Every structure is written in structure tokens, then in C-alpha cells.
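Have a look at the structure below before the remarks.
Here the complex is missing a single protein chain, while all its other protein chains stay put.
Should a chain be cited, it is by its letter among A and B, assigned in written order, with residues numbered from 1 in that chain.
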Amino acid sequence: MSLAARALTLDYGARRVLHGMDITLRAGEIVALVGPNGSGKSTFLRALARLLRPSGGVVELDGRALAAWSPVRFARRVALLSQAHEPVEQLSVRGLVALGRHPHQGFLSLPSAADRTAIETALEQTALLPLAERRITELSGGEQQRAWFALALAQEPAVLLLDEPTAHLDLAHQFTVLELVVRLNQLRGLSVVMALHDLGQAARYAERIVILKEGTMLAEGSAAEVLTPASVRAAFGVEVEILRASTGVLVVAPLGRSGD
Amino acid sequence: MSDAPSPQPSPARGEGAHSADRSSFSPLPLTRRLDRRPLVLLGALVLLGATMVAGIALGSVRVPLADVWAALLGEHEGARRFIVWNLRLPRVLLAALVGMNLAVAGTVLQAVTRNPLADPHLLGLSAGGALLAVLALHLDPATAVGNLPPLAFLGSLLGAALVYLLAWRGGVSPTRLLLAGVAVAALFGAFTTGLLLVSTLTIQAIMSWLAGGLYARSWPYVRILAPYWGVGMLAALLLARRLDVLALGDEPASVLGVRVQRLRAVLTGLAALLTGSAVAVAGLIGFVGLVVPHVARMLVGSGHRYALPVAALLGGALLVLSDLIARTVASPRELPVGIVTAAIGAPFFIYLLRRRT
Partner (left out) sequence: MSTWGARIGLAGIVVAGLLFGAACGADSAATDKATPAAGVATTAAGAQTAAAATSSATRPAQTRTFTDDSGKSFTVATPPKRVVALSPSVVEIMYAVGAPPLARPSSANFPEQAKSLPAIGSSYQPSFEQIAAQTPDFLIADAQLQGPQTVTELQKLGVPVFVIRVQSVEDVTKYLRTVGAIMGKTEEGDRAAKEIEGKIQAAQAKLPAENQRPRVFILVGTADAFFAAKPNSFSGDVIARLGAKNAVGPGPDSAGAPAGFSTFSLEKLIELDPDVVLVVSVAGPNAPPTSRQLAGNPAWAGLRAVKGGRVHEVPADELVQSAGPRVGAVIDQFVPILYPNR
């Protein structure tokens, strides 16, 4: 499995949002995208997910350009979890998660054993089994987000793209989700690209970090290489001190705005 | 096939970081709740059967039940057999088919436009069908009744195509579809009215057709509608899961491998097929396509695998019952069936609404 962007450029009308991004995701990698709002993280993820067509350059999955993939086959390999979702009325949690099996199901919709297993597993991994029969509208924002996450997991993709997966979750569940990502990565070799706004989480959970600013890659590499006060200042305009916790994990402590 | 780029998504609704996860406070069912949807489906089937039986047994002429049964079995000559076989049975059957068509069309359209107020009339589908049928009758008053359904279907398709054309901008979004539909419905409605004014057709002939009803509908109409009904129902059931996926939103649906634009076009065409054929044989009957989908979803949720068949059965039952009332309450006169569907449907709908909220 490989997912690669080469010289990826994307315009919204006259405005250029992504300027020639080059990145290759190798099988079994976890990559974090960080950067200020408007830096293009979501756009980049949606381009990787085949939702936006590149204005220049190309995105390739397993060596083939995305346009060459049929939508269904692509959906079997790549899943995307967005930040926001339209309200879904009258659907139960299990009903929602079951839709994640769509790319694997033919025309006649009787669910197979594999489908049932995937759904149950996804519900279990996201701690949603107790809520499985409840209607989505009855859940809190965080629970709903977990349900959508379970949907993406039920897809059983090879690549998981996550757009701010920890938004709206309380601290405990943020850990749950991120630990789950790591576990799936280790167990199933799931490759992950996730946009995060918490630099510390990026440092802790990702093997590689990409810093984006205004549609350009400022830096790319391991946490130690990339998370320096200089790069944070350049990307965010914020002064930070980089500390190392007793566990060896990098901690980013904000000091103040640059130029204050 | 990608959509037009859209701006950064706004944050999801729901609580902020302060509220705790509610699951720790709410009662947890220890076992899976009994899935009562199959029961509702069975109940709807029984309801349709019961209304059809009532429709055959009752009418403006008293036919004793024993005679009804005998007539159905093929015995009896004479007026009673004629009434049961040639007047009531085809009419009841037609009411069931038309009701099913309209309810399914409404369900599909509400899913496609993601708007609970969508119904076949709102989107210009029935207006297109009515316009073409009126045009045909205007040009040739002796147009055989058998030619009206394909004409109305064609008119529905033309209406749908025009709606698409108006709504197209790199693709069709649900909102643009709805707005364009309203515009086309108004436009076609104006054309139809104008045509009626300059036409030398007797007002009676057209108005009674347009007003919607099953008066004087017998076997030929059933035979005409049946194939459209069959194809439409089958297609709708096969596409049920795709409807669920589409209802998640254009982006999530694309992510799940659905060709959104193509599916939307196919579903609109399906709704046109169902609506056009229904309008051709029974004129414009409102309310069924708007309200029955809501009732169905209230009973079995949004999953279309259940919502579609339940809506179909309830729509059929509603129209059969309404037609029965329309032709018996003021006997020997007949009420317009659209009034009865509204009179039955609205209070029931309000009741369900208050129960759930």
C-alpha cells in the first residue's frame, strides 16, 4: 500500500490553497498534519480522499492515479473521517455504522457474516456497544463523533484519513481514540494520516509530522526533527518551549505570541 | 467525479469540551432491544390488506359480504358480480398501486433533497406529467386513455430534466434541486392553466381528471399502471441502501464509494417514473407523497430497507381508505379524494408528532 501526492496543487476558484505538496505515505505509517487554521490540512485530506480534484499534480494510491480507481474500489481501501457531519435523523448507532460496509456490499443488501463482524468490532473498539441501539440524535456531540469513527472503521480500510478526530471529545476519549489508532496500526497495519491541532498529541502518536502553513509544507520529519521553537514560530507565530517529559515524550509549552 | 470545492467545514454541532459524556448517566439496556421493525412491516401489510377488503366489500350499493365472497370466487352472474369485479376490485387495486407509487416517490425525493418537505408535486414532476397529458388532450381530444400514462411519464421526465438543467452548477446539490423544482412546478402549472383557458375542451373533462380521483377507473387503468409500479418498486428496494448512504451527505457518501451525481439523477428519474404513471391514471392527488414518508420513518426509522416498504404499504392503505370514504360518505355523489387523504392523514400525523416529541 502506498498513498502519495506529487506536486499536488489545488485551487478554490482563483485562490490557490495547496502549493505543490509532495508526500508519500508508506504502509503502516502514522503521519500527523499540523498547522494553523486555514493552512490547508482539511483540503489536503479531502484531496487524498478523492473528494477534491487536483488542479495540478497527482495523487496516487498503490501507484495508480486516483482518477483511475473506481469509487467503490477506492472506498474499500481509503476511509475519511471529517470534522463535521450533517445531522442524520432517525438512524440508530448500529444503523449508521453498518453503512460503512457499503463499499463491500453488492446490490442485494443482505449482510454477510463478515459485515456483521466488522460492525461489531468497530462498535466494540469505539466503546459504543452499550449505545448501539440508540438513535444518533440522542447522543452527545462526542458520542456522535465516535459513531462516525466507528463507521470509518467498519469500512476496514487500508488507509484511514482523520480530520481533527479529537475535536469535541473529552480528554479521556481523546486518549481512547488515539490509542485505538495506534493499536489498529500495530495490529492491522492500518496507515493513518491525521490532522491534529494539539502538537503534543502529534508528537506522541505520530511517527512523522508534517507542518503546513498557507498550503505549503514548512517541515516534514520525526517529532524531534520537526518540532522546534523555530518551526513553531514560523508556522504559528507563537513562542514555545519544547520539553521532554519523564516518559520521553515531547511536550510543547506555549510562552506567548511572537512579537509580543 | 468530485464536487465543487467547498470552504472549510464549520465545527460540528453538539456540546463543547465542557460537558461530560452522557453515556455514564443514562440507563444502559443490558440486552439488545427487540427489533420491532419487522412487526411494523407486517402490521402495515395487514393494514393494506384490511383496507382493500373493506374497499371491495363496501360501496354506495349494499352488497352483502356473502355475495362479495361469492363474486370473488367467480360465482354469481349479474349486477353484484359486475359491481365487485368490474367496479370495486379494479378501483381498489388501482388505489393501492397509486398510493404506493406516490408514497415511495415522496420517500425517495425526501432522501434525495434531504428535505422533509419535498414531495412529487413540489418538484415539478407531477406538473410535468399533467402538462403533457393536458397538451395531448388539447391537441387530440380523443386521445386514448391508454396513451396518457406514457405521456405523463414522459412529461415527468421532461420536468425532471428541466429541473436538473436549472439546478446544475458543476453538479446538483439538494437545495438547488428543491429550488429549481419549485420553480418548474410553478412554471408548468401556469402553462397548464393557460392551456386550459384557451382550450376548447369542456372544463369538466379536464378538471375532473386534474382534481385527482379514481372515479370510473377500471381494469385497463390497472393494467396500464402495473408495469410502472412493478419496475418502480423493485428499483426502489434495490436502491434502498444507497439512499441511506446518500442521506449521510454528499461527502460521506462519496467517501463510501457512491457516485453521488449519478445516483441523484437515477433516483430523480425513479421518482419521475413513479409519479408520472400515478398522475396519468389518477390525476393529482396530494398529501400522500408528503406525509406518508414521515409516518413511515417515525415508525421504523430512516433505514430505507424498512422505510420504503412501510411507506409503500401505508400509502396504499391511505389511498384505498380515502377512496372508500370518498365514494360512500356522500353517496351517490363522490368527494374529491385529495380532501379525504388530507382529512385522514393530517390529524394522524399530528398525533404521531405529539407522541414522539
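What we mean here is this: a residue touches a chain if its C-beta (ideal position, glycine included) is under 8 Å from a C-beta of that chain, and two chains touch if they have at least 3 such contacts.
Computed from a predicted model, the values in this text were never measured in an experiment.
Remark: the omitted chain is touched by one listed residue; of B:42, B:117 or B:350 this is B:42.
One chain of the complex is left out; on subunit B, the residues touching it are 35, 37-38, 41-42, 45, 49, 59-61, 74, 77-79, 81-83, 85-90, 93, 141-142, 145, 197-198, 200, 202-205, 208, 215-216, 218-219, 222-223, 226, 237, 305-306, 309, 313, 327, 331-334.
Note that only the chains that are shown with their structure count from here on.
As a whole-number value, the distance joining the C-alpha centres of subunit A and subunit B reads 41 Å.
Contact residues of subunit A toward subunit B in the complex are 10-13, 17, 37-38, 42-43, 46, 49-53, 70-76, 79-80, 82-92, 95-96, 99-100, 102-103, 105, 107-109, 130-133, 135, 139-145, 155, 167-170, 172-173.
Of all residues in subunit B, those touching subunit A in their complex are 1-3, 5, 7-17, 19-23, 28-29, 32-33, 114, 238, 240-242, 244-245, 247-249, 251-252, 254-259, 297-298, 301-303, 305.
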